[in-house]
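One protein chain omitted, others in place.
All chains are identified by letter, namely A, B, C, D and E, in their written order; residue positions are counted from 1 within each chain.
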Amino acid sequence: MKKEGVKLIENGKRLDGRGLDELRPIKMEIGVLKRADGSAYVEWGENKIMAACYGPREVHPRHVEEPDRAIVRVRYNMAPFSVPDRKRPGPDRRSVEISKVTKEALEPVVLTHLFPRTVVDIFIEVLQANAGTRCAGITAAALAMADAGIPMRDLVASCAAGKIDGKVALDLMGLEDNYGEADLPVALAPNKKQVTLLQMDGNFTRAEFEEAFEKALGGCLKVYEMQKKTIRKKYEV
Amino acid sequence: MKKEGVKLIENGKRLDGRGLDELRPIKMEIGVLKRADGSAYVEWGENKIMAACYGPREVHPRHVEEPDRAIVRVRYNMAPFSVPDRKRPGPDRRSVEISKVTKEALEPVVLTHLFPRTVVDIFIEVLQANAGTRCAGITAAALAMADAGIPMRDLVASCAAGKIDGKVALDLMGLEDNYGEADLPVALAPNKKQVTLLQMDGNFTRAEFEEAFEKALGGCLKVYEMQKKTIRKKYEV
Amino acid sequence: MKKEGVKLIENGKRLDGRGLDELRPIKMEIGVLKRADGSAYVEWGENKIMAACYGPREVHPRHVEEPDRAIVRVRYNMAPFSVPDRKRPGPDRRSVEISKVTKEALEPVVLTHLFPRTVVDIFIEVLQANAGTRCAGITAAALAMADAGIPMRDLVASCAAGKIDGKVALDLMGLEDNYGEADLPVALAPNKKQVTLLQMDGNFTRAEFEEAFEKALGGCLKVYEMQKKTIRKKYEV
Amino acid sequence: MLEIIADIKRDYIKRIVESGKRLDGRGPDDYREIKIERDLYKTAEGSALVSIGGTQVIAGVKMILGEPFPDMPNQGVLTTSAELIPMASPTFEAGPPKPPAIEVARVVDRGIRESGAIDTEKLCIVEGEKVWVVFLDLHVLDYDGNLFDASTLASISALLSAKMPKLEDDRVIYDERKDPLPVKEKPISTTYAKIGGTVVLDPSLEEEQVLDARLTLATVESGDLCAMQKGGSGAFTKEEVLNTIDRGIEKAKELRKLLKV
Amino acid sequence: MLEIIADIKRDYIKRIVESGKRLDGRGPDDYREIKIERDLYKTAEGSALVSIGGTQVIAGVKMILGEPFPDMPNQGVLTTSAELIPMASPTFEAGPPKPPAIEVARVVDRGIRESGAIDTEKLCIVEGEKVWVVFLDLHVLDYDGNLFDASTLASISALLSAKMPKLEDDRVIYDERKDPLPVKEKPISTTYAKIGGTVVLDPSLEEEQVLDARLTLATVESGDLCAMQKGGSGAFTKEEVLNTIDRGIEKAKELRKLLKV
Partner (left out) sequence: MLEIIADIKRDYIKRIVESGKRLDGRGPDDYREIKIERDLYKTAEGSALVSIGGTQVIAGVKMILGEPFPDMPNQGVLTTSAELIPMASPTFEAGPPKPPAIEVARVVDRGIRESGAIDTEKLCIVEGEKVWVVFLDLHVLDYDGNLFDASTLASISALLSAKMPKLEDDRVIYDERKDPLPVKEKPISTTYAKIGGTVVLDPSLEEEQVLDARLTLATVESGDLCAMQKGGSGAFTKEEVLNTIDRGIEKAKELRKLLKV
């Protein structure tokens, strides 16, 4: 996955001019779809992500419902035109895994015991991808859930940190992900500081991991502030 | 789809000797299968089509049944050996679309409100294909439904018209379909002159369209006469 | 399937040193899995087979259950690494057929009327294959069923005979199967001498068939003795 | 109970439409508001997001190298797919395309193909061996009725916005795009719904749910017809068909102006 | 209630069969009426429609160019498939072939393959590179019992009627067919059902529904056996097997005469 030979940091700046602790530009909007119960659109660097939430609603097929709580389902999907090499429609193994960890990143904040025998369905569509789609997707999905009025004990904000040219850096973009040495996507439920997503690949020493982990958690908190502002704006008249 | 360079009309006659308003030879037979509730076999030029009807019967899976009416389902299928280049078994996109428009061509005449929570299943098998299989299939299916005793307010007869060498012509056969300029398959419930199928591809001016449409409707009426004769013959002793 | 040009018998001995009526070495063990209700592991020459039995248990999906008896289901599966040319995961046509005949080889001995509306599920996994996996699988499956305590009127033992270099021989191994002239797998419920599996391919005269059939039945009886010993050993303390 | 409400609603919509009005106040030949945004996604060779009222459809164009069909050795290949993703409606399910998605893709494809919208001969690189394959992917984000017109409009807009990637020794360089995709015709689709005895343009979702029959026609700039598709469990009379076609040919002229930006 | 009726019917059929008679008046070694129509479909290289009583099966032969298997570089390839289309029975469902369809295809295939019916070496065009691939497709139109024998009879009839398409510079010209497909053996399948203690030929649908076990054998012209398959949830005794085989070998001789036309 990781390759050598490309210089990713020059004079303390990254290829897109960012410092090591800087996020890419992020835009958020909610309530962008008519049919869905809640929706959000997030642009995060060159990522463009739409998320929708339906529910709580009846479960089909019936036999997967739970008698004492709601279930949460997530479908992460990439549009065929969202990557340079066209993606064949339908789930591949990568998107199945991301759907699973995204579900497990969001479920901890949902008050599922309030609406048994129902489902909260979350759909994430990647329209343009450039590294970090799972973090942007989780962030958008949390907004869509809030927009839908799903009873939640907290929001979820997500951000990654990684390692490029031997240094720990926040929020890798496409080229950095391709030629960097490690990536660590994290999701945080900020109120109780709960880590709900944690994945890693590449190579970190114990110390580098801790540094990257702290950085990613810091990124989550910045993302969280933007989420709150976005939600508040909706209720301003 | 359409190509140039082949002469399809010479001295007012088409490649198979027909005039512009002539149908290919058509043979019809009903009650040809033992297990089906109704069945029909139609030879239409070089098309050989079998249709069967089962129902009204219980719906599986249960959740697609309708509380106030019967549903109609159609499966149009080509046998692997029905075309020069062997067709892989199973539905392709073309046969899924033909199944859908065929269903919508037949459903308007079925008295679905008389038998709620049931299904009328129609199966069309193309055994040899040579342009016009959907019209022949609809025609055969209507016979199979009549043979099965499905309560219907009317029959459905189907026929196409097209454009070859710049002229509007009835009932294109294979070569004409390949090298012609337009095709317009139509289905008609003759009693109330209801158009239940209408598709078109190619190029028609507004005037050509009207001419072709009239021709196709005329073809439907001829087919309808043959259908009635076929059904009557069954009850002659 | 069968090819010429390889000498399979020399001085009355087969390539692996066996005589014409000799079985390959067979090892059997039961109760080898924790989760399954019953299980068995069989090594038969170079075949290594695991079988598991679950049941009688509730049927999913519900609509396939039978109101007056248990159903028996069998899944015969080859691990990807069980053959020199990696097998793609998932059922192919061969394993679907073997699953079906295996089910029909085992079902005659199950007292299905004692536990209506349930299922006995049998899973056979081929971990290393070298001709004769269906016979080894049936033999292992019968042991797993016994281990699970499924009420049975008899065991089922299975063995094949074939034709190599023009001679009838017991229990063909891989090379013999590839270059031999016929193969006849048989399963026997020994108490009432009931033949529950019978397949054949290749070329047998009527007389050769009878000789091979007798040989295969004799092989079943030897396998049956080993099965009984294996079960008994479990209850020795 | 739910069914009784549905019946009442059905009757209500029918009565309104038959009285010459519509639920949202439109006239029988009015579209809902139409918006077209072009070239939104850098990863695509071309793209457009079209909304008609609450319906939102993205069309994305991707190009790869491939082989021509044996019977058309000197022509590029067009492949159209549509996904009715479950985001877009509570009734859409994940999984392989179902008949409605396949119908939309095939009707859009027919309009583009039969009108000769793409100059496929210009997509030939080596005759009989190597051509451009154009994937046109329709991604329905929000479904509020009339997918046919929104999808065709998004498709032709995306094709018009598409730039061909650079080709270097048989490698496609997606980062460098220059020449526009050769588009030589602009098919426009107009869709009518028959509700009771009345035929109205651009059915909303609520109108679609009660319609008897649907007629979609695609026309080219000359006003000629290039594709047509009837849908729904009801029927049209001959006169309704002819009359609807006249209305559609007129309306397409208006709609075509939206493409000129 | 339905089950009680089913039980009564089962007992009734068993009693009749055990008394040496059958529901439709046949003897234990009688086939129902057999009809063979050959070469019905111009689009196929060969075809046959066989009916045995109410059962109707079409076999169609199609040929394409392909590669040989690596371990048989000088031999053509045979691929046999069966579709139990939902037209043929209220119990058949659409979708990928289920175990009964796969079993029919594989047993028919085995009979043809193991008898050496097709001279596959004559289907080699360039050793190791290019051979004819023969698709044998079984299309069951009406299912009234005993698919095995009807399918094998249709298959061998279709193969005997097949003509090879012309080959011109690696292009297959399906319109021009001349040489017959090289067929050198005619396997015949006979199927017996064990009902109670009795074994009868050619089970009808009703007999299949109550049978304990089934035995199909395929024989070649010399009377040798080339394939066999037991089915059903019951069992045979050794003597029943041997006795049934003798009956099948005799019966196949009769049946083989139907192929000479």
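Note that in this section a contact is a pair of C-beta atoms (placed from the backbone, for glycine too) under 8 Å apart; a residue touches a chain by one contact, two chains touch by 3 or more.
The shown structure was predicted, so the numbers you read here are calculated from the model rather than taken from an experiment.
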Among shown chains, those touching the left-out chain: A, C
Residue of C:K48, C:R134 or C:K163 in touch with the missing chain, whole complex considered: C:K48
Sole residue of C:K13, C:K27 or C:R86 that reaches the chain not shown, by the stated touch rule: C:R86
Hidden partner chain, residues of subunit A it touches: 1, 67-68, 93-94, 96-97, 99-101, 104, 107-108, 184, 189, 193-206, 209-210, 213, 217
Where the missing chain touches subunit C, by residue: 33-36, 46, 48, 50, 52, 54, 57, 75, 77, 79-86, 89-91, 121, 123, 125, 127-129
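Here is the rule we go by: only the chains that are shown with their structure count from here on.
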Touching groups left behind when subunit D is ignored (all other chains fixed): A | B, C, E
Chain hops separating subunit E from subunit C, counting only touching neighbours: 1
Any chain that touches subunit D and subunit A: none
Length of the line joining the C-alpha centres of subunit C and subunit D, rounded to whole Å: 57
Subunit D: positions in contact with at least two other chains: 97
In contact (per the touch rule at the top): chain pairs: A-D, B-D, B-E, C-E
